[in-house]
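Complex shown without one protein chain; remaining protein chains in place.
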Amino acid sequence: MNKLYFLLTITLFGLTKSLFAQNPLVTHMYTADPTARVFEGKLYIYPSHDIVPPEGTEAPRFCMPDYHIFSLENGNTWKDHGRVLDQNEVPWGEKNSYGMWAPDCIEKDGKYYYYYPAKPKNENTFRRIGVGVSDSPTGPFKWEKNYIKGVSGIDPGLLLDDDEKAYLFFGGGHELYVAPLKDNMKEVSKAPILVEGLPAGYKEGSFPFKKDSTYYLTFAHVFADEGYTIGYATADNPMGPYQYRGKIMDNIDNGTNHHSVVNYKGDWILFYHWWDVSGYNKLRSMRADYMTFKKDGSIKKVKPTRRGIGIPTLGDTIQVDRYNEIHRANTAFVGGEEPLGWMVSDTRMNSYVKFNKVDFGKGTAKKMQARLACGQRIGSIEVHLNSPKGKKIAEFSLAYTGGWNSWETFETDLLESVEGVHDIVIVFKSDWGSTKTANLNWLILQE
Amino acid sequence: MNKLYFLLTITLFGLTKSLFAQNPLVTHMYTADPTARVFEGKLYIYPSHDIVPPEGTEAPRFCMPDYHIFSLENGNTWKDHGRVLDQNEVPWGEKNSYGMWAPDCIEKDGKYYYYYPAKPKNENTFRRIGVGVSDSPTGPFKWEKNYIKGVSGIDPGLLLDDDEKAYLFFGGGHELYVAPLKDNMKEVSKAPILVEGLPAGYKEGSFPFKKDSTYYLTFAHVFADEGYTIGYATADNPMGPYQYRGKIMDNIDNGTNHHSVVNYKGDWILFYHWWDVSGYNKLRSMRADYMTFKKDGSIKKVKPTRRGIGIPTLGDTIQVDRYNEIHRANTAFVGGEEPLGWMVSDTRMNSYVKFNKVDFGKGTAKKMQARLACGQRIGSIEVHLNSPKGKKIAEFSLAYTGGWNSWETFETDLLESVEGVHDIVIVFKSDWGSTKTANLNWLILQE
Amino acid sequence: MNKLYFLLTITLFGLTKSLFAQNPLVTHMYTADPTARVFEGKLYIYPSHDIVPPEGTEAPRFCMPDYHIFSLENGNTWKDHGRVLDQNEVPWGEKNSYGMWAPDCIEKDGKYYYYYPAKPKNENTFRRIGVGVSDSPTGPFKWEKNYIKGVSGIDPGLLLDDDEKAYLFFGGGHELYVAPLKDNMKEVSKAPILVEGLPAGYKEGSFPFKKDSTYYLTFAHVFADEGYTIGYATADNPMGPYQYRGKIMDNIDNGTNHHSVVNYKGDWILFYHWWDVSGYNKLRSMRADYMTFKKDGSIKKVKPTRRGIGIPTLGDTIQVDRYNEIHRANTAFVGGEEPLGWMVSDTRMNSYVKFNKVDFGKGTAKKMQARLACGQRIGSIEVHLNSPKGKKIAEFSLAYTGGWNSWETFETDLLESVEGVHDIVIVFKSDWGSTKTANLNWLILQE
Partner (left out) sequence: MNKLYFLLTITLFGLTKSLFAQNPLVTHMYTADPTARVFEGKLYIYPSHDIVPPEGTEAPRFCMPDYHIFSLENGNTWKDHGRVLDQNEVPWGEKNSYGMWAPDCIEKDGKYYYYYPAKPKNENTFRRIGVGVSDSPTGPFKWEKNYIKGVSGIDPGLLLDDDEKAYLFFGGGHELYVAPLKDNMKEVSKAPILVEGLPAGYKEGSFPFKKDSTYYLTFAHVFADEGYTIGYATADNPMGPYQYRGKIMDNIDNGTNHHSVVNYKGDWILFYHWWDVSGYNKLRSMRADYMTFKKDGSIKKVKPTRRGIGIPTLGDTIQVDRYNEIHRANTAFVGGEEPLGWMVSDTRMNSYVKFNKVDFGKGTAKKMQARLACGQRIGSIEVHLNSPKGKKIAEFSLAYTGGWNSWETFETDLLESVEGVHDIVIVFKSDWGSTKTANLNWLILQE
């Protein structure tokens, strides 16, 4: 079976309602360098795409053949809009170079402009940057026949200032560059200049944005003893000079990082990547976590969580195996015939898992479901608000489901009506002598 | 679906060639109190059977409805011969009392005598002991109409002395008892007497045997601060007095234990039970580990292992997830569509698993298969002899199998011919920066 | 300087009021095999004496030259009455054999009989047992010219029954023996017999006593896989047969043990030894911990503590470095010019030490002193009742004492009057950023 086809079929299957509430954001394919954008109130991601090199080809270590686009549907589902550009469709690109690195997309006057780096053919240049135009954020895009003249480098990062002037940041190496764009968004209006004031060290992945009349230039930044970090600098003018202000994210586990920052419905979110799912740092997965500004405009360091972003509500699968806090328990891949995913496992008397921010809405939820696999017959699972000793709102009596890989959906009435957004803590109860309580896959609130 | 039927279908499925080489011995049902016997060179187990109490019944906490018999086939498969006696088939027993506790079976003059305790009807006695006779070790047995007169208690343990005289040990409480049997094996020839010389404390599960003209009485023994242990005493005469000599096994995880000792093909083996699979101490699983005598006739304490007994050879699945030693890795239930079982997981650069005693036979093995799931594409798995730095005999290059739950069988040539029984060590190799190498289910040696 | 003399001078110095409240009981010399006895309401210990072998001699590994006697004075001081018998004073003994093993002493009709094993001269016997008589429990004893005829072995343990008949238990090996003594206490009235009913395995150190008409025989007992334990057996008659009932103490750190049991002012106390002070298992130190009987006459296992026995009251140094519980702190030898001993060290914010059973008497204590060394100037030490959050009864403000080895005595008023016996918890408070609070040597309650 063709593996790409295989991935796509999994995609359909993977589009359950649970995905938004956990990191990584999608697991049906490997995605890196997520540039998130909000267009007309809707959240989109423009990532690059890592694949396992096709057998028989001479692919580079980072093997990146094409681009997909994702959008957030119904507040909790990442929809894969499929392939928007393949490496061999780049008009000016070298075939089969598997070098489709980090892209960006912005909207101006109702048009969507997609910028991407690729290896040019017949030319001894590492990467050029191309552009396509569409009427829709998800394409199809009309791809320009040639790359942007005068620009040589990777990782386009676009800034559209309040005066409708656009700036293209790019570059990977010890220097980053910026050039103003013409109104057609397809040409630079002046030659690129070096961005001044940045710290020394390898830099790439420039992502600019403006907040409260300050220009932020964020970028991947390598310190010799620390590896890839995400740093940021600020300036009073889009073209600088900038002043370095520190890190947004420390190095994760010794690998690359590349990111974007977006304000979605009032929350600032950092999108970035990690290869915790593949276990291999050339097969990455995009993630997101909330980000906070201090009063002086500085950014608090973001720690990568499993919980990620998104607030599940009635009807959503609450994937508690991507937790904020866990005590006396582990997570593992689900066994048996259950769809792929994680579960809370190795639970014992008084094990608990904390999951922040569940939206109980207007208090209309009457029941809760729990997906459980249980190889014994004693104990219960309690759901508390805010802390392990907080108010108990639901309790499931355990029963033998056929074994630790045999899954059944349990249902119980909520003990009382709850309104609004709360953290929940799932507490496992059993005999003290017992060594396991139950495996837990997910919870669902229901009316 | 009827759950008993469900268990039986799983049984057929579970009878792969791998089961003998791991603890617990079977996982398709819960089994306790394993009495192992060798008849005509073949190994049999007569355990009791724990079930989850049927819904709607008032079953006791230990819910034990019937007996199955197991035999070892081809040196590596535990065959379930099915139910040999149900609680409601006991001629003198109370219906639905779910009290079919530990049985025993011995052979005399070509006949097989099966002894079992049950709750008698119309009588205020805890347990009586019944007997059945068969021409085969796996039955069917002809069950005596009445229990053995003069005997009141649980846990029959039979000794057939070299002079063909048989002795019935039994009792659960602060005292154990012994009575000689008549030649018909169905009646005591003298009234039971107290076994003298045993230590104080609750005792049950008496299992007698003879070695080098010494009589061993082994028994479950509760010390107040330690819980159930397995102890033993020795004597010069079958009926005592005995002298206590210490423990064969320390308490496991605060639960019951009950055991037997058998010499199979020159190896002494201790059969016992633990509830590590169910996580609940009323749902137990039988296990076995090798046991050793010292020169003075004393027994070295046996530690419960996952590895268990049995020496896999060419064609057997070598279930390395039931290891002797593990370093920088874990085991977990297998995910995906793979049959139920464990795998070696969370492997990183230089993780290893040691599995003692693989029989390479006469050196005819040419290939090795490995069952792997791998979510990345870099690294290898090496098989070494005896230690992580011992001679390398095989190496599998890793490849992406579709994910950490997608299993494929890899095959490689042995790097050299190996003869005889050796410990093997499976070493995982990857990039140092990587966080996972591969999940490993099993290995198979092939010609 | 002569080392024995050196030890004695230290002895005088070491006799502060603090020693009773900690393990080991004395540190000015090495002591083993403590036989404790209560005579006329006063507590005595008859131990053996380990020394570092004198240079130039061919001493055995256990090098034991003589006997000292100790008594408890004022409820909190172990008084060393000095050497009561040297190896070269034994009338029938071989010179310089350094084999003065475990002794015992009992009183009958106002006379004190001291029994001891020694190597006999001109005879190929391992040990004989001698006896001496005195009018005082601390001697001087008049030593019998010859050993007790008919008795060959070590470790005399004496039982004086309610009918004034005395029994001598002895022996080291797989068997222990007992013989009744004549009224003169210097001869056996019958030949020794084997003690029946004991478990197999090496045994020594027999110590018999009677409680509620049951005879207890306690003894050191070696299990092959566990090393020396202290076990016990009971009987209805002093000479047996006995029934083994389990262990009083598990093996400590793989070394020997030898013990006695005494009822002092209503508390049962187990005296035993450990070499935790010397770090070498041939240089032991006697210790004591409380022991408890269950209703059925069985003994709860005793765990060796640092806290030991003894209840300090007003004026006693409360040596909290020999604690019941410690959290986020360590203990170490005291530095600087402070007398030898331990201190609580490495204390940080919210470190605490729990010390059970301090006798506040009738509430007349008004002040508390603390011996502190502090290399910084911030924080406090609080004394709470029963738990770290219990009632605060005293608080010391910290101040710089000149460094972490410079000791000063701080004094503070008790915050309220306290009566009776309470556990105390000392809680250390400092800035959260600080890494050390203070070193604490001892506390004293004062009127």
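Read from first to last, the chains carry the letters A, B and C; within each, the first residue is number 1.
As a working rule, a residue touches a chain if its C-beta (ideal position, glycine included) is under 8 Å from a C-beta of that chain, and two chains touch if they have at least 3 such contacts.
Because the structure is predicted, anything quoted here is derived from the model rather than measured.
One chain is not displayed; in the complete assembly it touches the shown chains A, C.
The residue touching the chain not shown here, chosen from A:53, A:75, A:199 or A:315, is A:199.
Although one chain is not drawn, the whole complex shows that of C:69, C:84, C:102 or C:283 it is C:283 that touches it.
When you scan C:183, C:236 or C:253 for touch with the missing chain, the hit is C:253. Looking at chain C, the residues touching the absent chain are 3, 6, 52-53, 253-255, 275-283, 332-337, 340, 345, 375-378, 400, 402-405, 430-431, 433-437. Seen across the whole complex, the unshown chain contacts chain A at 197-201, 223-225, 234, 243-247, 294, 298, 300-301.
Definition applied: only the chains that are shown with their structure count from here on.
Farthest chain from chain C (centres taken as the mean of C-alpha atoms): A.
Taking the mean of each chain's C-alpha atoms, the chain closest to the overall C-alpha centroid is B. One simple way to say how far apart two chains are is to compare their mean CA positions; for chain A and chain B this gives 48 Å. Our note on geometry: chain A versus chain C, Cα centroid distance of 65 Å, whole angstroms. Within chain B, contacts with two or more other chains are made by no residue at all.
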